[in-house]
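Here we show just some of the chains, and they stay where they sit in the whole.
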Amino acid sequence: PPPAMKTVRVAYLPTSDYAPLHIANEEGFFAEQGISVEFVKVQSSAAALPLVLNGDIGVYAGPMKIGLVNAITKGEHVRIVADKGRVARGPCTAYALMVRKDLSDSGAVRNVSDLKGRKVAERDSDYDLYHALALGNLSADDVDTIDMAFPMVIPAFANGAIDAGLVTEPYLTEAVNNGTAVVLAPAEDFIPDYPFILFYGPAILDKDPELGRRFMVAYLKGVRQYNEGKTERNLRIISNYTGLDRDLLNRTCWFPIREDGYVPRGPVRDYMDWMYDHKKITLNLDDDQLFDMSFAEYANGVLNNTERTPGKQ
Amino acid sequence: MVQGTDRARYTVLPLLSLTGILVLWEICGRMGFLNPLFFPVPSRIIASGISMLLDGEMQENLSVTLFRVFAGFLLGTIPGILLGLFMGASERTRLLLDPVVAALYPIPKLAIFPLLMIIFGIGETSRIAAVAIGCFFLVLINSMAGVRNISRVYFEVAENYGASQWQLLTRIILPASLPLIFTGIRLALGTSLIVVVGVEFVSANYGIGAMIWNSWETFEIEKLYVGIFLCALLGLLFTVVLKKAEERITPWFGHQVFPDQE
Amino acid sequence: MKLECRNICKLYGEGTTASRALDTISFETGEGEFLSVIGPSGCGKSTLLKIIAGLLPPTEGTVTYTGDNPGTPLNSMVFQEHGVFPWMNVIDNVAFGLEMRHVPRKERYAQSMEFLKKVGLASYATRNPHELSVGMRQRIAIARAFVNNPAILLMDEPFGSLDAQTRLILQDELLNIWSEHRKTVIFVTHDIDEAILLGDRVMVMSGSPGKIQEIIDIDFQRPRDLRIESTREFIDIRIRIWNILRAEVGRSIGGDNHGAGN
């Protein structure tokens, strides 16, 4: 008998890497599991974190952030439960250090070291910037960094207000499209395998782990359909919830996501160590405090029994 | 001054400036002085607005935002007026609360919006609370100034004729500070729009603010301007309605002061 | 109703910058007495009335009311700066005191209309005060005090801005009402003739700080009218008061060539 419907609140940003959640919703995968999902739009993962800790939001996703580690350090029950995309070498680039087109055309900026003394936009991405600049043997002190929300990067390029910046999709494709900037260094070159992650908060971990298991089943089913690529159906779903133009979506680069939910420990560990070394956090967490893969394992079991294909990646 | 001329000027002058600006903008845009990527001409914005109107997108966002604005406005303005009147009238209360008001007013609503969400939960309540807080202080400070601007003799008359505190409030303090309360309301209505948009920016699926933010995110710059125009239009509408109300309710306020105007 | 003032002093300001407005004022009124008060501008007449009305606390001294009060208000004051409310129409201004005492609308309008007729403003009942002349507004204030039917009437130069004939009519009317009800009246005026014509006694004050110079008994029989002004006694009292005041003025302006012949 189907279990009674339960509501899970999920925080999201309107970018394509949140697609598996929306696909799972649109295709009724959550409903199959007796879950109704309420999507809560947030402007950044930072804005979502308090609500996760508060128990208002059960699930959220995004890059590893200092705030999360700090919360866990304070004893909060939040765990990494699955993969949600990675910076990976592939046919396209979804995240990169970009430079203004005229600087690139004129040859003023050919490689990262030419950025010395220039204005570089970033948004709470000191780890990424650190490694990007390291490609040109620069440090953050060698450039003029400007903290800037992503959508504002494009007008800033157009206006000549910034010279370079860390840009993610779909802004990357749009900037290339309207001829304001070009890729200087793809993220694969400086933070390979850098993970974006799905988290559960106390609302699931403490209150209803069973709900978490069912949620994971639906999520991973969504991931599988996402990995079918830019099908008409997927394009339509993503276009619907991001509001992005279908053709633009077709041109943007989609992060690869693992179908078994497995999160590679190495890059996470690298990031932790970097944060610890740079005194951004006071405690280096061990794996038990960070990961809880039991949900993914359960889901893999369910999915591999009912469907043939194991995770491809 | 002939009456006809008078009426003409009261309707013509206000329209003149607004249409003037739009026409100038259109011309500059067409002559290539403005980067069309960021400054599309009004005609294109209007076209985009009409299509949003036809497919119902505009009405949906507008109604959501208007609900938040009015709910927040009412919830903030009414206590704001009452407390403002009270603080204006009672020095003791003023001394006690003025520092609190002064300290709370400049706290950015956007910065504490996440805290509001924790207190009021996700959803409408926290958004409406942010709007209400924004309105509250503006109306409070203006009402307070309104009371302190009342000629002392009115209070003496009221006291001498045995007005109770309640009668003092409703028959003297409230009507006498109405002109400035209106100024506060005018500011508050404008601000409630600003706050609601800011809040919809960071957390909402619908509403003009969400629409504007989505336009930034999805590079639909005309939609962004439609959103901004809607804000402007609403502001204008509010002002016109308030002005009519003001003329009706406080006819003794706002003399014409330059000789050319009698 | 009787009134007793004992050793009233009033300082304005604090510390070293304080200035003394009233200095040990002591007097009492008889039951139903009409007391005129006259004195140079700035001698503290308004201050004294406000202290009697309980609107200002005296720095020292006491004000005592004795006698029984038949339900009507203790005192009603006509303020020198009239204090007509611009946000109420004429009749609501006049009915203000009654409204404060919860007299039903119909009754208070009827009573107010009666007094509006007496001050010649019946046809202006529903107009707004800002459309009236200054003198008409002062008449509203007078009607407002009368209709309130207080035990003691405090009048601060009530006829100061009235035209000559309205003034005479209202003096007459005041005397009529007074002789009917024998209220205690304290009547501040700067018109010596008026003070004598109306008062049972005239209290003559001097300024800087305000002091009582003399209280003069006026023994004309009532009812009085303008004819007494041509009597020998009247002229004697007039000269007596004038001499007190003139000495006073001589002091304050420095005794230069400003004597006005008499």
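A few notes on this one:
By written order: A, B and C. Residues from 1 in each chain.
One rule holds for everything that comes next: a contact is a pair of C-beta atoms (placed from the backbone, for glycine too) under 8 Å apart; a residue touches a chain by one contact, two chains touch by 3 or more.
Fair warning: this is a prediction, and the values are worked out from it, not measured in the lab.
In this file the complete complex is built from protein chains present as A x1, B x2, C x2, though only one of each kind is pictured.
Here is the rule we go by: only the chains that are shown with their structure count from here on.
Chain contact topology: the protein chains form an open path, each linked only to its neighbours in the line. Separating the CA-averaged centres of chain A and chain B is a span of 39 Å. Taking each chain's centre as the average of its CA atoms, chain A and chain C sit 83 Å apart. Multi-chain contact residues of chain A, defined as those touching 2 or more other chains: none present.
Residues of chain C in contact with at least two other chains: none.
Remark: chain C residues 50, 53-55, 73, 75-77, 79, 81-83, 85-88, 96-97, 99-101, 128-130, 144, 148 touch chain B in the complex.
For chain A in complex with chain B, the residues that touch the partner chain are 9, 14, 39-43, 47, 50-51, 54, 56-57, 150-152, 154-155, 158, 170, 174, 178, 242-245, 248. For chain B in complex with chain C, the residues that touch the partner chain are 151, 153-154, 156-164, 167, 171-172, 175-176, 178, 250-252.
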